[in-house]
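Every protein chain but one is kept in place in this view of the complex.
When the chains are written out, they are named A and B in that same order, and each has its own residue count from 1.
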Amino acid sequence: MTKITEFNPPTAISRRRFGQLLGAGAAATMLPWRVEAQDGVETLVFALPGLVGNFEPHTWVGFGDTVHVMDTVARGLTHMDFSDPLPQPAIAESWTISDDGTVYDFAIRPGLTFHDGTPLDAAAVLRTFQRMIDETDPTRPELSFALANLGGPNVLGFEAPEALKFRINLAAPDAAILGRLSRPDMVIVSPTALEEHGQEIGLNFASCGPYRIASVTPNERVVLEAFDNFYKGTPSVPRIVMQVIPEPVAQMTALSSGDLNVTNLIPHSNIDRLESMDAIRIEQSAAFISVVLAMNCVVGPLTDIRVRRAINLGIDREAIVREAFFGKAEVPGYITPAAEQGYSPEHLRHSVHDPEAARALLEEAGALGTELSLISENSGFWPRLGQVVERSLNEIGLNVTTEYLDGGTFNGRLFDPEGHELAYLQRSAFFPDPDGRFSPVYMSGTTGADAVTGQSGLPEQARLDELIMAANAEGDPEARGQIYVEMNNYMADAIMPVAAVVNTFLPVAVTTDLSGVNADALGTYRTFLEDSEFTG
Amino acid sequence: MTGEILRRLAFLPVTLFVVATLVFLALRALPGSTVDMLASHFATTGLREQLIAQLGLDRSLWEQYLIYMGELIRFDLGRSFITGKDVTVMVWETLPVTIELAVASLLVMLVTGLGMGLAAAARPGSVLDGVLRFVAMTLFALPWFWFGILLILVFSLWLGWLPAFGRLPPTVNYEPITNLILIDSVLQGRPDLIGPWLTHLILPSLTVGLTTAGVLMRLARSGIIETSKLDFVRTARMKGVPGRRIYLRHILRNAALGILTVIGLQFGAMLGGSVIAEVVFGYPGIGRMMVDAVLTRDYAVAQGAALVLAVLYVLVNLATDLAYRWADPRLRRDHGP
Partner (left out) sequence: MADQSGSAPTLGAASVGSAGLVRQVLRSLPWVVAALFVLAALLAPVLAAYDPIDAVGGPMQPLFSQGHLLGTDGFGRDQASRILYGLRPMLIVSLGAVALALVLGGAYGLISGVHGGRVDWAMMRGVDILMSFPLILAAILVLAALGASLLNLTLAVAMSQLPIFARLARALAKGEAARDYVMAARAAGFTQAHIMLREVAPNLLRPLLVQATSVVALAALTAAALSYLGLGVRPPTPDLGYMVREGQELIFIAPEQTVLPGILIAVFALAVSFCGDQLADRETGGAGL
């Protein structure tokens, strides 16, 4: 059992209290105003974009539930903390891979338990994974995506040959699977809780992450307590409150008053201003979030690769970094960002801005003055980005009209092959493996390649599919990285189904009394708070 | 009178039927579906088809409608595509928050609106009257989405007096029973919740309440001025009834009739219309849930929320009308129009 830390005096209480008295009138002063740090426990407050209160790992609920909370309360076999391109041990302390690359044996760390006290062994792990693959499992949620995210039909099955040995059998080798096992939907769930709650496990969640759920108020907050039997030891901060704060102005206000400790939701425009405040530190994160402009290769003028190349040359990425992201972003190479394996500086040639060459290409293709429609979402940074892109494309002689749509309409048209010509796509790294940006999006048979870019039908696509499979069959990280370098070049030179637009990150703001926040992970949504520590 | 009430209550199901049908059809007329939202995270072409079938979206519109109506008749609002939760549960989680905010806003509106109205009507045409009328008009003219942000800037950021988000400080433990904090603080014996709860309620309720107070002020003012010109007031004056008594017993009572109607209408509007305040201040209300559900095409949630809000609107207005009839002796004798 940990000792509860001494009461930590809240900042600026006198000024606040004075104001509250002044602002609210004398009669109400009879009431106790602030119940600061009840029972004297140090609390880290984290801002959520939303919270449903359903922590079912095998469906997608929203960033709040499915990523931020899940990462804090649950853990899987492997872990990727974004500092190392290779997966690290988590619930599995080590693993061995068969020579043909199709059998993975994981040694489960001994002595662990779930939050509800159930012992964590291979049988428990098997129970969670069985739920992904067995469609008749009564505890399986209606829309289970987990198996698809782990590798789909390539995953043949799971076994628990020994008390602490768990096995995954694959049809073909898949070098990315260790990384995928660190996704938030690959976490291990308590079998006792599963038996008891079945499909409602998400409402009564118990896993083995650094924090356990103390209470949940849907749409409002979840209170978490440090878990003593976490595999890395008890986290230093005893309590975390994840509070829904959708409005950026409210977030920034709360940050400056010390009511909020960590957030990755503030707009890029405010970083410099926040950095100048004494109580706030902006953590530098690597740019793992990439935005690309998808071009529907099977409709109208976009069937001509010269037009697609012209669009790629016409995008003024420097202006986007400056005007849409206030300098807090970088000009990309192609698909793989600089922070991941498989990136090479030579990729930068795919993202040069050359309006003259673009215009010449359009002229050659007889496409000057062509009308094109572009669809974008109407929230977040999209309208800012969209205005700069539209401007620079019209400067090279196209006639682009952007439609700013709500999320539902946007996605509806995005996945309708006849519903769009140009559209933005965003990819973030849930785990920093280069495969995550290729096989789920640009391989034949995915909705991305089939419906968004339509590249599946192009003759050049076969080679890209081969490269993607070859990369996952390659066991040597060095050689594998090299395949991704080639893959970027091939896709840009031979197909050009998307133009890279910008690479960015979610700005992470932290109060200065807190250290050890994993900013690279938070910059791409992943939320690993177990190493955080109050220092001031 | 009872006849009219019964007639209106009997009409409630018709209203609900029409609202349910309209929302059902309008939602399905929107481009995109939940599957597309989910597919944006992970999908192969085959999985997408499978999802559509699992959600029952491959059935014909007519079939989906019949299923929906069948559930509705059994008071089953269905289940959310995205959260997997029962919509009835989700409504119970969010509705109390909206009611809390609406009641607080209504109080702000009543206090400021009536206060200014009474003060202005005391001396029509005076400087005070002019100033108050101007203030009322200005409050009405404030863009509410903008006003909330300004309040945060001034009272939270610059002055540091009031919290900018949420219903309680993050450090306070609170497990809802009814999710109405005031009631729960009594049920759970937690008087310590009341203070922080009130401070968190001030800015959002000011945002909604002040921007609606202008209408009430003008109505209260004109109601009082008009009533004081009526014959029975003059008669009472001539009879020598003291001024204060006339004011309270006759003028205010009569003016209250018109005010009641406005309150009913505004309260109905506040229930469904404080979406922006709920977003700005991070209030987990039903309006925000409904709008989010429309944007993610979570049909059952949007339908359920719209229905519940429609029922509340009708009931609130019915209650206002009843109060109106009860307060107005002339209508009490009347048996409907």
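The definition used in the following text is that contacts are C-beta pairs under 8 Å (C-beta built on N, C-alpha and C of every residue); 3 or more make two chains touch, one makes a residue touch a chain.
Computed from a predicted structure; not experimentally measured.
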Answer key for A:Gly151, A:Pro267 or A:Gly397 versus the chain not shown reads A:Pro267
Using the definition of touch stated at the top, determine which of A:Thr402, A:Ser428, A:Gln461 or A:Ser532 touches the missing chain. A:Thr402
Considering the entire assembly, which residues of subunit A contact the chain that has been omitted? 248-249, 252, 267, 269-270, 272-274, 322-323, 326, 378-379, 383-384, 386-388, 390-391, 401-406, 408-409
Extract the touching residues of subunit B with respect to the undisplayed chain. 11, 14-15, 18-19, 22-23, 26-27, 29-31, 124, 133, 137-138, 140-147, 149-150, 153, 215, 218-219, 221-222, 225-226, 262, 268-269, 272-273, 275-276, 287, 290-291, 294-295, 302, 306, 309-310, 313-314
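As a convention for this text, only the chains that are shown with their structure count from here on.
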Could you please specify the touching residues of subunit A with respect to subunit B in the complex? 12, 15-16, 19-20, 22-24, 28, 31-38, 43, 45, 50, 52-54, 56, 59-62, 141-143, 145, 148-149, 152, 199, 202-203, 214-215, 217-221, 223, 241, 243-247, 249-254, 256-257, 259-260, 406-415, 419, 440, 445-447, 450-451
In the complex formed with subunit A, which residues of subunit B make contact? 30-33, 36-48, 51, 54-55, 81-85, 90, 93-94, 97, 149, 152-153, 155-157, 159-167, 169-176, 179, 191-196, 198-199, 202, 279-282, 284, 288-289, 292, 294-297
